[in-house]
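Written out below as structure tokens is the structure these notes cover.
Excerpt of the complex: some chains, original placement.
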Amino acid sequence: MEKIAVFPGSFDPITRGHESIVHRGLSLFDRIIVALGENPDKKGYFPIDQRIKWLEEVFQNEKRVQIKVYHGLTVNFCNEVNASYILRGLRTAADFEFERGIGQMNKVIAPSVETVFILSYPEYSAISSSIVRDIHRHGGDISAFIPTSLKIS
Amino acid sequence: MEKIAVFPGSFDPITRGHESIVHRGLSLFDRIIVALGENPDKKGYFPIDQRIKWLEEVFQNEKRVQIKVYHGLTVNFCNEVNASYILRGLRTAADFEFERGIGQMNKVIAPSVETVFILSYPEYSAISSSIVRDIHRHGGDISAFIPTSLKIS
Amino acid sequence: MEKIAVFPGSFDPITRGHESIVHRGLSLFDRIIVALGENPDKKGYFPIDQRIKWLEEVFQNEKRVQIKVYHGLTVNFCNEVNASYILRGLRTAADFEFERGIGQMNKVIAPSVETVFILSYPEYSAISSSIVRDIHRHGGDISAFIPTSLKIS
């Protein structure tokens, strides 16, 4: 049976950390769906169409990676697309505490979906989309934090 | 002297974790006041009347548990109702860090009120009202996380 | 029914932090048994007789505090002395993680014994017996960390 994982996030914007987790996850899964969760109540910083375009650009040469938008619960989306795994990167202990809460409750409402974690590379462990947005908002240079193939000005 | 504890929260909604802490706290205190803190600036997800009704339902057979609404500082409310204790459940290290800040500052402004902690049972340690709301908002089934006596649809 | 708590530790040596937790715990319990756990495999730094003498000195005026030595599991000792509570102080997130493991397993092997936590006062939150021993071993002055009524040279 094909092993499909969902890699969920808001990707506002995608960072080198995200890119790295997906590439490494491909050794573990047959297919990875990079799933941009759209939240009608939270507008985001970059427009959603732009965020999707960037995702498509970054993974254009990866046949086994698909980009999708979803609404609602991540585990429901997993069931829709026949994914049995959620892939997550772990950077810090705070990340872990947050992910544990979500992961353990997901396991109750969708026992067949397993959340799988891999460790961020150390050089990416400080990168978060929220700090990247903050730097961009103030006119700082974010090129060191986003995938090398992207240009965000 | 009667030992009275306040168990404060927004209970939006009450979870099995809350219910369990109150029941176990009854071995320690003569009376527990489940105190719903109303914040005029934050509307909450479930209407406040609904939340109170659920609390009353869950604890209807506990003579030693009362449900009250309060405004302002928790320690001031403790003084009003002659409670010398605040009861809190601890689930995670992040919980602890948060509670420590509040607890230590409370001790300065109201030295006679002692905050007392007990550990969540492991099976409830992942349950938080905010994740429960999130599941409910997206149409997921929350029955595994709220008291068995409640029906929230 | 009398509320009896055990306050377990190796008290090698007793610190101001320990002393403070016991005094504050007396508002919560009718009686507190300060229980020095003797571990035949670990000799300790100060002789056990000395440690007990210090405990007795510090609490000599507290009628509701008793000093005892025990072996084996803390929960078994609680059952022997009819204590339904274990009292613990929490200083740091690392403390919490450690206590949670012990506390949750204790709850399984002795469901009737409840572990109750109170927060260390900020000014005692850095004091640990192991650092105190280290300072003493190197001839440093430990008087700021041990109860004011004690003289350890």
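We just call them A, B and C in the order they show up, numbering each chain from 1.
Please note the rule applied: a contact is a pair of C-beta atoms (placed from the backbone, for glycine too) under 8 Å apart; a residue touches a chain by one contact, two chains touch by 3 or more.
Here the structure is a predicted model, which is why all the values come from computation and not from measurement.
Colleague: Starting from the 3 chains in place, I would like the total count of identical chains in the complete complex.
Modeller: Full complex, one repeated sequence, 6 copies overall.
In this section, only the chains that are shown with their structure count from here on.
Colleague: In terms of C-beta pairs in contact, which two chains are most connected?
Modeller: B-C
Colleague: Can you check how far apart subunit B and subunit C are, centre to centre, with Cα atoms defining each centre and the answer in Å?
Modeller: 29
Colleague: Please report how many Å separate the Cα centroid of subunit A from that of subunit B, as a whole number.
Modeller: 34
Colleague: Indicate the whole-number Å distance between the mean C-alpha point of subunit A and the mean C-alpha point of subunit C.
Modeller: Taking the mean C-alpha position of each chain, the two centres sit 46 Å apart.
Colleague: What positions in subunit B touch 2 or more of the other chains?
Modeller: 93, in rising order.
Colleague: Of all residues in subunit C, which touch subunit B in the complex?
Modeller: The contact residues of subunit C facing subunit B are 3, 24, 27-28, 84-85, 90, 93, 96-97, 99-100, 103-104, 107, 114-119, 121-122.
Colleague: Quick one: in the complex, what on subunit A touches subunit B?
Modeller: Within the complex, subunit A touches subunit B at residues 71-73, 75-76, 93-94, 97-98, 100-105, 108-109.
Colleague: In the complex, go through subunit B and note every residue touching subunit A.
Modeller: 92-94, 125-128, 131, 134-135, 138-141, 144-145
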